[in-house]
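Notes to accompany the following structure.
Note that one protein chain is taken out, while the other chains of the complex remain in position.
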Amino acid sequence: MTDSKPTLGVGMVGYSFMGRVHSEAWRNVSAFFDLPVRPVMAALGGRSREQAAAAAASLGWAAVETDWKRLIERDDVQIIDICTPGDSHAEIAIAALAAGKHVLCEKPLANTVAEAEAMVEAARAAAARGVRSMVAFNYRRVPAVALARKMVAEGRIGEVRHVRAQYLQDWIVDPEFPLVWRLQKDKAGSGALGDIGAHIIDTAEFITGRNLVGVSAVTETFIKERPLAEASSGLAASSTQEKGEVTVDDAALFLGRFEGGALGSFEATRFATGRKNALRIEVNGSLGSLSFDFEAMNELWFYDSSESDAGFRRILVTEPDHPYAGAWWPPGHGLGYDHTFVHEVKDFLEAVAEGVDPAPSFEDGLRVQRVLAAVEESAAHESRWTAL
Amino acid sequence: MTDSKPTLGVGMVGYSFMGRVHSEAWRNVSAFFDLPVRPVMAALGGRSREQAAAAAASLGWAAVETDWKRLIERDDVQIIDICTPGDSHAEIAIAALAAGKHVLCEKPLANTVAEAEAMVEAARAAAARGVRSMVAFNYRRVPAVALARKMVAEGRIGEVRHVRAQYLQDWIVDPEFPLVWRLQKDKAGSGALGDIGAHIIDTAEFITGRNLVGVSAVTETFIKERPLAEASSGLAASSTQEKGEVTVDDAALFLGRFEGGALGSFEATRFATGRKNALRIEVNGSLGSLSFDFEAMNELWFYDSSESDAGFRRILVTEPDHPYAGAWWPPGHGLGYDHTFVHEVKDFLEAVAEGVDPAPSFEDGLRVQRVLAAVEESAAHESRWTAL
Amino acid sequence: MTDSKPTLGVGMVGYSFMGRVHSEAWRNVSAFFDLPVRPVMAALGGRSREQAAAAAASLGWAAVETDWKRLIERDDVQIIDICTPGDSHAEIAIAALAAGKHVLCEKPLANTVAEAEAMVEAARAAAARGVRSMVAFNYRRVPAVALARKMVAEGRIGEVRHVRAQYLQDWIVDPEFPLVWRLQKDKAGSGALGDIGAHIIDTAEFITGRNLVGVSAVTETFIKERPLAEASSGLAASSTQEKGEVTVDDAALFLGRFEGGALGSFEATRFATGRKNALRIEVNGSLGSLSFDFEAMNELWFYDSSESDAGFRRILVTEPDHPYAGAWWPPGHGLGYDHTFVHEVKDFLEAVAEGVDPAPSFEDGLRVQRVLAAVEESAAHESRWTAL
Partner (left out) sequence: MTDSKPTLGVGMVGYSFMGRVHSEAWRNVSAFFDLPVRPVMAALGGRSREQAAAAAASLGWAAVETDWKRLIERDDVQIIDICTPGDSHAEIAIAALAAGKHVLCEKPLANTVAEAEAMVEAARAAAARGVRSMVAFNYRRVPAVALARKMVAEGRIGEVRHVRAQYLQDWIVDPEFPLVWRLQKDKAGSGALGDIGAHIIDTAEFITGRNLVGVSAVTETFIKERPLAEASSGLAASSTQEKGEVTVDDAALFLGRFEGGALGSFEATRFATGRKNALRIEVNGSLGSLSFDFEAMNELWFYDSSESDAGFRRILVTEPDHPYAGAWWPPGHGLGYDHTFVHEVKDFLEAVAEGVDPAPSFEDGLRVQRVLAAVEESAAHESRWTAL
């Protein structure tokens, strides 16, 4: 059965890891959030018609297009959701916005600052015409992360002194793991830096409400050559005999300073053996601290120095009054990775329906891109301090 | 787009907490598991047409019925999914099975042993005609729980000595929390015992592969009277001025012995302040141990005494070779409560498609019901040992 | 150098595990606590002069006696510290008290209720003459446990509803581990029950300030026969070829009720593979909860339901205002197992110096003994409820 809500047709480009999880979000958002609009999964874009059709059937899309330009042209599509690697973001997003389609674009916004700048310009022009755009930093929509931001904003940890942010994975520790697109600079822009470093930069700025003003960095590629890839899905892949050069960083570490004087320590790596998806952030303030690890995504740790018998407390962020959590299950019934995307499209749809610009904007995406560039710049120049 | 798979129409009775999460399961299972059949969300049953229609629109059901008997009669329905309180399970399930509909029934199977016995009889008769039935102990489908069972079966912890199982909640600690249906014996059968105690009984027997052979118990109702309820959703509710008697247990504790001689300690309570949904189980064997807490549902702790420098290790149960987990995201990207129901309907649909009896069967549900009855019996007779 | 404080000579009987840790306590207490008296390690009692002399030299005792009766007679001894197995406690303690010596006696107070009653009588008579006695439940002196008691007494968790107490060890999981004295009923009185079960009974009553009023129990001896022991130290031992019968329980589980209506779940076992010294207790009250595990002995977990964004918080019990902790190091510099004995003799010496009865008294020890007896009684009678 359907209700009488206005609908918005969605066209999604790409149906790999990100495409699968975005599809789940579009498919479920209306069951959990009472939105002013109802998204309709109109069409899926993919180069191979056969594969795209199979994906569409499995993921719930009504049609397929083999050319993203045709997808943009469709009358039943009002939203373009970009789930491709970073090298195609700018072209697709700019064309979609020009065509008056709202755009949700995966992160990092682009592979270069120049591309990101062009996208911001397009987004601004589009916004003036009521066309919305958003970059998909999904970790902002983890209830615990959203709660952390709220608590910092309310002053519950006082003045921020330290940010300690890490994104630790280990999926390429094996030197025989193949040279997938994420390890190629022309496709991915950078390695751990842009893929996961971008997330901790955005998360740190989101939680603290402060932007980075400068960085000092080192990067490293531990394994310089890898077997060429045959096929990949998600972060897994199979390999061939031939080898190719790894053209991105395996790990990127940097120190930073935030507006207001807080110090930041950042580390993004795919070589932290045993850490699977450990996006971690701790913020120390003058009155308290907050700590989070995505591997235990339903928990936020909070220290309030004003309490007698103080201690870090494990808040299960599943209460009705916690961000997003009330839409789901009773307390203690935790959410998963994919729920963050449901929250993401919920916020996007609400902004589109209400005629306001959603956050994070392309401008937010550009700022992260500039930090990524500064990190590479500093790493290339003896770690010298690089202002933003 | 659709594929060429055969379909099975589902009719679901009830659309509250369990109905919402079952709906999500039916809606998503085909996107993550490549099943031999495709479920179609044919119709939703609910007494109020208006409310049922709103629920159907939000949850994705194609039609509504206000009488569950009509739901069973529908030609486009091959599966009946029972999400109502325990007092109606027997009647609906028996009717559905008699009508040749496969049945998935929420737990506890029934409110009394007699009802459960009648259901088992109906299930046996139906199975002889190729009609399948399953009771919905969803916690079996937590990847960590399924992995624990596999590891016990493989002998990795040796001979089982101890089971320590708790299901701790705190949602009625406040004496002003109203008298919802879960606190009324005629609707719910029992209190913490049947609602959450049933889960730890099933989970303990499932993981160890051993059944309980006897119990000694105490039960308690800390708050004897509560305000009458006005409206409820999930585990939350609002209350009126008038008071009524609480006719179920607030907490049930029992000791047990398993086939093979292992000792069990069980505790189900809604008065463990701060514990939100802590289904916990630890199993100690002669060679190792396993430990689980649903509040950190993506983790299984394993101790292997044969290792040098042994210690309990935190297995993030998100690897491709872990039960169910490979269907979802890369390692470290955890799942949530609702995913267990996706796994549940996946297993149910596979069994139906393959023409085999799914587990847990109504017989498994009956066995749990008998443990519940033995607990009440023992508690009523000075905790005397009560054989099963 | 010495100060002008009055001294109290100590005579200690036994120099094995408990003797070593008591010696450390006597040797160090004056360096950390500014006491009104200074203990002097006068003499050590042990049957073998050679071994006792070696122990005395290593542990810091000034002299040795091979007969505990001679130790009691010494003029330079005002305190008798009993560190022998339970079968000799009554005889030594009663003789020492009769001789006007203050007595610190290891737990369990005795091997039988009758012995414990005689000891209580002797202690009462002695107290009337200003002679003090104390039973050594050292876990009361863990700063986190003492803080927990204080918080319960202050009403910070409200009315107590649940106590969940476990003492889990695994040192005899191996069936080839030999038949040391702790596995022999004539020496040890009982097995896990008296050795470690006694501790959780005392700790539960200490923290809650409520006594148990009844129990229902099961006990088990998983391994009925073991190799005879050759030599043992601490909990380790070597074995011979010959086998003997294990005459004590390997595990004891019981349910209980406390004054005021709280429910208790208790488990003491030496078969919890991987749990080394896990004395755990959780107390749920109407307003909050407390949780403790000795394997992380510097931490107390506290849940306060009145807080916004509540959660269990990990209090590092190392602050200057925490019980005992201020005497030691700055915050975060944790204490170890042995420190609890320093606190124990500190409290004992203060009570003796101030002329008051120290706690826990022999009467407290007797009460625990009665619980142990009730557990055995219930276990022997189909787990029937046994009042205290």
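The chains carry the letters A, B and C, assigned in the order they are written, with residues numbered from 1 in each.
By definition in this document, a residue touches a chain if its C-beta (ideal position, glycine included) is under 8 Å from a C-beta of that chain, and two chains touch if they have at least 3 such contacts.
Because the structure is predicted, anything quoted here is derived from the model rather than measured.
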Among listed residues C:100, C:175 or C:320, the absent chain is touched only by C:320
Answer key for A:206, A:303 or A:348 versus the chain not shown reads A:303
Chain not shown: contacting residue from C:58, C:240 or C:308 = C:58
List the subunit A residues touching the unshown chain?
-> 157, 161-162, 164, 166, 168, 170, 173, 216-218, 220, 222, 251, 253-255, 257, 261, 263, 265, 267, 269, 271-275, 282, 284-289, 303, 305, 310-312, 378, 382-385
Contact set of subunit B toward the excluded chain (per top definition) = 147, 151, 300-303, 309-316, 322
Which residues does subunit C use to touch the chain missing from this display?
-> 1-3, 17, 20-21, 23-24, 27-28, 30-31, 34, 53-54, 56-64, 169, 171, 234-236, 275-278, 294-299, 316, 318, 320, 328-339
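What we mean here is this: only the chains that are shown with their structure count from here on.
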Compute the rotation angle for the C-alpha superposition of subunit A onto subunit C, expressed as a multiple of 5 degrees.
-> 180
Separation of mean Cα positions, subunit B and subunit A [Å, integer] | 35
Contacts with two or more other chains, residues of subunit A listed in rising order | 316
